[in-house]
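A single protein chain has been removed from this complex, and every other one stays in its place.
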Amino acid sequence: MALKIALFGITRDIVGQPTLELPAPAPATVGALLDHLRANYPALGQLRSCAVAVNNEYAPADQALGPNDEIALIPPVAGG
Amino acid sequence: MALKIALFGITRDIVGQPTLELPAPAPATVGALLDHLRANYPALGQLRSCAVAVNNEYAPADQALGPNDEIALIPPVAGG
Amino acid sequence: MTPHLSITDQPIDVAAALAAVQTEAAGAVNSFIGTVRNQSGGRRVRRLHYESYDSMALTQLGHVVAQAYAKWPMLEKVAVVHRKGTLALGDVAVVVAVATPHRAESFAACQFIIDTLKQVVTIWKREEYEDGTEWVAAHP
Partner (left out) sequence: MTPHLSITDQPIDVAAALAAVQTEAAGAVNSFIGTVRNQSGGRRVRRLHYESYDSMALTQLGHVVAQAYAKWPMLEKVAVVHRKGTLALGDVAVVVAVATPHRAESFAACQFIIDTLKQVVTIWKREEYEDGTEWVAAHP
């Protein structure tokens, strides 16, 4: 199962591209995805926070990920 | 010593005119003025409050009044 | 900074009041706009009449704003415009706008100014209903 992850703000700078495609077998949960990405991009671990959004909602670590989900990495927001 | 008192809002309605002139001998203090006016216009005593302003400032009861002072009756304000 | 304070019998230009406080030094602008409601204490309001003792109202407004500057030294700019005369439903009766570098203080200072204005500024409101008029807050 492959995943496609949208990157915003500083996460796009860290990864160096606006989206990331993970080929199967990809991480099955939000928590596993974060572990995988932090292992590959250690700078992500230095952020104040890094959440995962699934279909426009903040997702808890145990949420399962599917190939049709719209997944995004959410570094610390700073609107306003 | 005569006094001239400006009336606003409901105090003007109660007294029936926009200013009131008190001929000498007029009340010598803010407190005496209020006592005098409440005696002559009992409806003033039914207001939630009735302050006296001297030269654009709220004045305490013991403040002395002079013929050159700008004096006004201040019923409950309701700006905003 | 000299505050922009006025009492006017003309329609209030809200955009001008907001523009009066905006500055590159202050990132936060809070404003309060009071408009004429169509009801008051369950009675239908047709229109409003504001009377002002202008010289004292401006003196007291100056005191209120001075107190705000003392309480929030970071306050950059303040504008207060109050309308007087006859107002229709929906008309703007008052605008308070404040600019501060940070946002929490903009809310606190603006709320302090409108709350205190309502206590001390010599403006009186007469509401007009279908069946008469009343001086607001005059009686207990």
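Observations
Here the chain labels run A, B and C in written order, and each chain numbers its own residues starting at 1.
The working rule: contacts are C-beta pairs under 8 Å (C-beta built on N, C-alpha and C of every residue); 3 or more make two chains touch, one makes a residue touch a chain.
Here the structure is a predicted model, which is why all the values come from computation and not from measurement.
Taking the complete complex into account, the chain left out of view touches A, C. Residues of chain A that touch the chain left out of the display are 6, 8-10, 13, 46-48, 53, 56-58, 70, 72, 74-80.
Although one chain is not displayed, its contacts with chain C can still be listed: residues 14-15, 18, 22-39, 89-90, 101, 103-104, 106-107, 110-111, 114.
Methods note: only the chains that are shown with their structure count from here on.
Our note on geometry: chain A versus chain C, Cα centroid distance of 48 Å, whole angstroms.
Per-chain Cα centroids separate chain A from chain B by 72 Å. Centre to centre, using the average C-alpha position, chain B and chain C are separated by 26 Å. Not a single residue position of chain A touches two or more of the other chains. Annotation for chain C: no residues touch 2 or more other chains.
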